[in-house]
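Heads up, the thing below is written out as structure tokens.
Yeah, one chain of the complex is gone here, protein chain that is, but the others are all in their spots.
Here the chain labels run A, B and C in written order, and each chain numbers its own residues starting at 1.
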């Protein structure tokens, strides 16, 4: 087997050095009752060529690639990824290294993550960002837990217009802690109704997403004021960071924590994972921050260098008192994002963000003309909810056969939004794609 | 444009430093009549995404990839290429460097090519090999020219069973030199009839291919004896070096020059190019060798290192007296071959070569049972010629529609081989593939 | 040091991104606009983020240079204990990058995601067979999230029994994520010392296991590289007190085809696909930390789960007892693809992988005996823990030895972990290292130990070959500079 270098000779010599007669003897300490009987009943070994074919056959069943036109967003966004990123990220010095515990031979990862932390902070208008969390969902959970630590309150308020999966993950994380989660409803224009918190006290955090799950842009400034009035931190979640290439960022609106999903920045969708959990906050909260941090420092000769820092927050030092249990994070995805942000630059980001919105606005208008009226009136970025004529679900199935996925039916998430669909149009959707969708819907 | 870094400011500052007022002024020395009028009338600029789509559309028209079963050889062979090679060869330190004129920062390419030279020499049983030529065809031409330089004779004998394209290229190279090319016919068993040279003198080289264009294994030992008797060098050409994983190699049979195509060793077929021109010979002929050579030496500190050497044979030093005009060769393909040879190892090579022959023998036998008798009786490696029942060309077209390419019709190359087909089966053809071909042929 | 890989050479400096570039440059191709721009409410529009503008070649050079400052498994031996830095096959990366996988939207209708769902389903079955457990969830995004999932299952189980419990037993050799995960779930970790042989004794467990203790988190083989030989007895004690046994399976690379975790009495187990199953670590993730449970705990597994009906696959959230959702979608799918590819490539040879991993570790141990102190001189499994005890007289520490190894061209082992061994040096060669490579590593250690005696300053000053030397971590933490 090409991955196993040992020849028979090698094994014999090594056993001799150890003083064992055979390989079995090395496992003598495993009590007989704990042993695996017989051989593993698994297929293979497959040759590289059989494997490749098997995998291709599986991959080809997927509704992905050039033949499909997919108007899905809802937390996973189809964006173009430059060939440079695919190449650079594939360099094995990045892919096959461990967490940079030995900074002298990890400066590549360390500098790249430091750059990621910086560019993400600038995007979100926050002072600092960590080196990544798993995804947008766990980032929300971590933000709520951090808020509890910071404020010492034990209730959090979470918008119902926040991604349902993120809310579910937050509940999973919080279920055994005893902290209470209060849900804030959304109003007719698709934005969070904050009236529930005004005047109330004892919230650790108010968490809203912008653009929210419906694609609607929330009034972050107002949310910040109301949150701070109640003594809560404002946690701004997001699933589409590209929006902040155009919109006012959480920091400038007064957010205390901005956390969300960074998949849009150069990370392939990959059926939902890995994602990139972004977590940014103010310097004041750094010691309550979950996850790894890269910091700048100097070496013995006074040269600039980078290292993991403030590890005393982390599990390997603080163990049960750590700010989070996270260890392995999504570092390579953060590096991908650094590459993506570096490729795009500020002006490129603005252009791309504007284009996303323009496409979605075009689709919104065209759909409206076909009888699919926007369900909410708030402004949106690259996705939005429409109310479909009843009976559209049959047409939806027909469109699937034509390799068009006409958005996400929302009934499963919000029973009250029966016949509503969430559609997303990024820069990958051409006018022709959108016209074809509308034409098919009309027909 | 992402490839052009200059901002307007940069351009202005640089023009100022030069003392020019605008970019046009930089081209003032081009006489007006020599200038291009107007803008270039070419499409684009295409975005990366438009380009990708355009290219994919072109690529998808090709009879290549998993859906097609192609029994073509004839100088280009479908072999599996490990994913490691694709990755390693794509590392930009290998791809984006120039010819290693500065050895101190080119040791990677230099050592890899030195390893290529060594492993190729060992394969072919020759003392030395150069750093590569363009392809098997020009390697033959260079071998004939080298033979003329070495022997000072002005005739060469070339087997008609040598790849027709290689012979044509040799003729192109020789057409203006006045050297005579004598063709040696092949006999009924598919091997070169050498009787024409026996007793004759004045040949610089006798060139035969083994396995030859018909897949037949030539009697190299006998060819060497006869060639040497006439005072000629024996030039052994090949298009499938994998054969020497199983067969006696040219060196051990007495060849003076072994030259051929190395595409089989890890180089994608790529519609015929780039290939890898292999050229190996004996040390005695080194100063008559065409092309670059990498040699081992020491650096100022006595450490082992590698450098281009014996450049006094080459055009950049010797100009019109050089052994060849070649400059840029096919270095990256040589490095691919080094990677492939390293991956396979001696035992792997033998197994793979045997498997190639076994597959071809199986196909030969199955085809024979379906009425396609072998046209020649000589032993073969992974390709062979069959005589098809007349009228098979219609079935051949029908098979194309089923995405099966049933070999190469030879009538265009050898009118006397009307209704003959050259079929190749490498390790990429499964028994099922071959059975399907035979079933289809029968039906 | 002629024969060791470490050497001096040219590397290239590279500034920070924002010390480069010019506004107006862009290194990425933007699609043509084909719809009209729609003006946006001015009140909503923010400033353009202050990101530098770079051309494509500037981006490429930047990250190419950065990459060259890193050391990976592809650079050389990486005997980082507890991390299983085995070779990461390239074909697996290529397969995960197939269009159908890399560009699939997670919310595609089941009809259009059969391949991915099937792969996940089959990977679950494969992991069940390899571990001997009954049911698997692939959702956790890394080992620590697997632990959290496991702790939540313990929590849910006890809640379902009507008796929530507060404590959990965590041995002193446990990885930091264990107590952290337990605490995150509201459990109070109760420490237990390993016995004189480096493994847990049933007596110690019996002493602290009580009706308010939810169970135990045991790592097997433990972080000393030793098999917990009393695991069955321990499980019995824990079960006897109504508790559950959680096993941290990060070290599964020792046990494939050899150990049957189910039979050990383990109720919940997490695996690290980015260790045992060869998926690349990526400089710190992404990983994947599937959890495997016994049949009776299956109902608690996270949702959604892949279900198979005939030959159709779909996702189901219809598990009322589930601990809920842990990931925005289904976990690190791309990582699962690589692990799946690895398992199929190895097939039953996974057992031989474990054989050789254990052989390599014992060989290192045998050959370094007397050179470095061995914390517990007993047959080890896939890794072996040394310490700097013998070097203390020369005032040389584990850190110095580790840093000096860098100059020799090797990645250092894990150091100062597990905490129970003072100055621990934890070596895990993995099965993909050849005897020759290991012999060279052994020679390097011997040579360093000799240097420690003869010229300790060489170690104190190490590494000297690297682009940067030892970094001032104290000032990094005292005056944190986390963004530029």
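One rule holds in what follows: contacts are C-beta pairs under 8 Å (C-beta built on N, C-alpha and C of every residue); 3 or more make two chains touch, one makes a residue touch a chain.
Just so we're clear, the structure is a prediction, and the values are computed from it rather than from any experiment.
K.L.:
Considering the full assembly, with which of the depicted chains is the omitted chain in contact?
P.N.:
A, B, C
K.L.:
Pick from B:185, B:202, B:231 or B:272: which residue touches the chain that isn't shown?
P.N.:
Result: among the candidates, B:272 touches the missing chain.
K.L.:
Among B:52, B:180, B:200 or B:419, which one is in touch with the chain left out?
P.N.:
B:52
K.L.:
Touching the absent chain in the whole complex: find that residue among C:188, C:299 or C:465.
P.N.:
C:465
K.L.:
For chain A, which positions touch the chain that isn't shown here?
P.N.:
Interface with the chain not displayed, on the chain A side: 2-5, 7-10, 47-50, 82-84, 86-87, 92, 105.
K.L.:
Going by the touch rule given at the top, which residues of chain C touch the chain that is not shown?
P.N.:
With respect to the unshown chain, the touching residues of chain C are 4-14, 20, 22, 55-58, 60-61, 64-65, 68-69, 71, 73-76, 87, 89-90, 406-407, 409, 432, 434, 436, 463, 465-467.
By our rule, only the chains that are shown with their structure count from here on.
K.L.:
Find the chain most remote from chain A, comparing centres computed as mean CA coordinates.
P.N.:
So the farthest one, by centre of C-alpha atoms, is B.
K.L.:
Between chain A and chain B, what's the gap in Å when you average each chain's C-alpha atoms?
P.N.:
Taking the average C-alpha coordinate of chain A and of chain B, the gap between them is 48 Å.
K.L.:
As a quick test, compute the distance in whole Å between the mean CA positions of chain B and chain C.
P.N.:
Chain centres of chain B and chain C, defined by C-alpha means, are spaced 46 Å apart.
K.L.:
Based only on mean CA positions, could you tell me how far chain A sits from chain C in angstrom?
P.N.:
Distance between chain centres, rounded to whole Å: 20 Å.
K.L.:
Among all residues of chain C, which ones touch two or more of the remaining chains?
P.N.:
Correct list: 23-31, 56, 60, 64, 89, 91, 93-94.
K.L.:
Please set out, as single numbers or ranges, the residues of chain A touching at least two other chains.
P.N.:
Those would be 48, 56, 66, 80, 82, 87, 90-92, 428.
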